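For this depiction, one protein chain was excluded, whereas all remaining protein chains were kept in their positions.
Letters A and B mark the chains as written, and numbering starts fresh at 1 in each.
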Amino acid sequence: MNSTVVSYFAQSNEFQNTVAWFSKALGFDATSLVAFVIFAVFALIIVGAMATVGGLGTYAERKISADLQARIGPNRVGPFGILQFLADGVKMILKEDIVTTNADKFTFNLAPFLCLIGVFATLAVVPYSSGFMLADLNVGIFYLVGMASLVGVGVFLGGYASNSKWSMLGGMRGASQIISYEIPATITIISIVLLAGGLSMKTLINGQGGAPHEWYILHNPFAFIGFFVYFISALAETNRAPFDLPEAESELVSGYHTEYTGMKFGLFALAEYIEVFVVCGVAVALFLGGYKVPFDLGSGAILVEKLGLDSMLAQNIGQLLELGSFFTKTLVLYYVVIWVRWTLPRLRVDQLMTLCWKYLTPIAIFNLLGCAVWMYAFEGKSIFALIMAASAGSGGGH
Amino acid sequence: MFSNTLFLASALLTIGGAIAVVYSKNLMHACIYLLASLFGVAGLYACIGADFLAATQLVVYAGGVVILMLFAIMLTGGTGNRVNRFGLEKIPSMGNQKTYFFAGIAAVVSAAVIVKIMIPVLRANPNIAPGANEATVEKIGTLLATDHILAFEISSVLLLGALIGAAVISRPRKEIHD
Partner (left out) sequence: MSTLNLDVYMPVVILIALAMLVAGGSLFLGSLIRPHNPNKLKETAYECGEEPIGTAWANFNVRFYVIALIFIIFDVESALMFPVAAVFKKFNEIGLGGTLLMSILTFVLVLVAGIVYCWKKGDLDWVKSFQHQTSTPPTFGKKE
């Protein structure tokens, strides 16, 4: 249900004592106030972590692309060039902010804000671990889909506001690409919701286990295909290559962010890299078992039994393990995203639309119907459960 | 305390966005203020505990209808600031008698609808506290699958009609080459 970071900490005694102390000091019930403070602190931590991941993502992209192209990449700023993204950030802040004379000033300034708001709002439901999720909304995955489409509005307005033909074309293509690829992604998400039986991220992850044979990707063949459909659609939604026609460097100069200089371009780029991380995180949560650790180590119950630790400490250790599991899987997918960018050539805009409406959407609908029929016919058991049941049945029959 | 803040912010966003839509001189800006207003409505839904409705509002309206309107504005080229020589905003049907006639009828109908909605609101008991957090998604799903299954299926037919209608209307007229 609606569990949050605060409800995770509410299990500990220190939390209750703090709330009681504040209530006595301030005179009114301080649960909301303490909750607000905890939320604010964790939101700051998550935003900071995501901004760092976004920045390191640019560095990782340059290093990995260099590796794929047999060169070295940035290696001057800091050890192995790892502080390159800080240098880039400082450079972008110091650049002059030019607003072209014919641009629509209000919309021009608003577009990067919209992109960033859309991406940051999705961070509220990304399942980092069972306790550290900021808010496990009842409609978690649906809310995430809605906020991701706000980025499309931002892209379109960015292209429109610049009053430059390249930007306009890039903005319109970008917006139509984002909205088109939302459909296969949403339909694939519905097929996973069918398997899990709920919309909140916790329900979706609790339907899976820690070991790979318990993940939804290996649950039935329809979900397996669904993973690739979702991955491709999500790549296209974030305007990453090979779907990066809206920002095609060789065709549209720089597409919808041609006329943006300095920090505003930096905000667009930051929003894009964080969105890639969020999309990979959602793919991990839906298909690859989320934050679940094998052998159920994440709940801390085994640690309490075997090592006799205090319950809260064991839970914290379990949470750290879950965080590690989530980040490992997401960063592996992030690497695959970068790898795909520097391997495949760019799709033409009509190929892009054909791929979405004539290939991915029919396949996604077929997956949805297939998952529904599988759920009905086999009572929601995965392939492995069926094989185990069949072999146990045949084994016991001897 | 937080529910009051959320309600205040959502209400301000809704009403402020709506007023800005009406007073804006640029059609594109009006669309952006509409986006803000729809966000406010989603916040209001969240305030009364309708979380699925709030998410649907975000997905369908803020994410879909606004983009559709932006594309429509671009298609019809209505982005310039229209001002005539007196500095007044120039709308094609401004000052037409037919416009005022229909506007009068629309005002009467709207007033009737508002009165019909407000009567139960004004008669309601203001001391009832809203219920606890419920899982509205399961309830809506169960109702759609059992009591309102006909509405569910007819909505798909309605969507089919909308889809075909939209495709037919926006198809360019076919030139006959021989």
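The rule is short, and it goes like this: a contact is a pair of C-beta atoms (placed from the backbone, for glycine too) under 8 Å apart; a residue touches a chain by one contact, two chains touch by 3 or more.
From a predicted model like this one, the values you see are computed outputs, not experimental measurements.
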Which of A:Val99, A:Ala211 or A:Leu313 contacts the chain that the document leaves out: A:Val99
Of A:Phe22, A:Phe80, A:Phe113 or A:Phe384, the residue touching the omitted chain is A:Phe113
Out of A:Met201, A:Leu218, A:Ala234 or A:Leu267, which touches the unshown chain? A:Leu267
Positions on chain B contacted by the hidden chain, ascending: 2-3, 5-6, 9, 46-49, 52, 56, 59-60, 63-65, 67-68, 71-72, 74-77, 79-80, 129-133, 137-138, 140-142, 144-145, 149, 152-153, 155-157, 159-160, 162-164, 166-167, 170-172, 174-175, 177
Where the unshown chain meets chain A, residue by residue: 2, 4-6, 32, 35-36, 39-40, 42-44, 47, 51, 93-103, 112-113, 116-117, 119-121, 123-124, 134-137, 142, 160, 162-168, 172, 176, 179-180, 182-183, 186-187, 190-191, 193-199, 253, 258-259, 262-264, 266-267, 348-351, 353-354, 357-358, 361-362, 365, 368-369, 372-373, 375-376, 379-380
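Everything below uses one rule, namely that only the chains that are shown with their structure count from here on.
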Length of the line joining the C-alpha centres of chain A and chain B, rounded to whole Å: 29
In their complex, what parts of chain B are in touch with chain A? 1-2, 26, 28-29, 32, 35, 51-52, 54-56, 58-59, 62-64, 66-67, 70-71, 74, 133, 135-138
Contact set on chain A toward chain B in their complex: 1-2, 32-33, 36, 104, 106-107, 110, 137-139, 142-143, 145-150, 152-153, 156-157, 160, 172, 175-176, 179, 182, 198-199
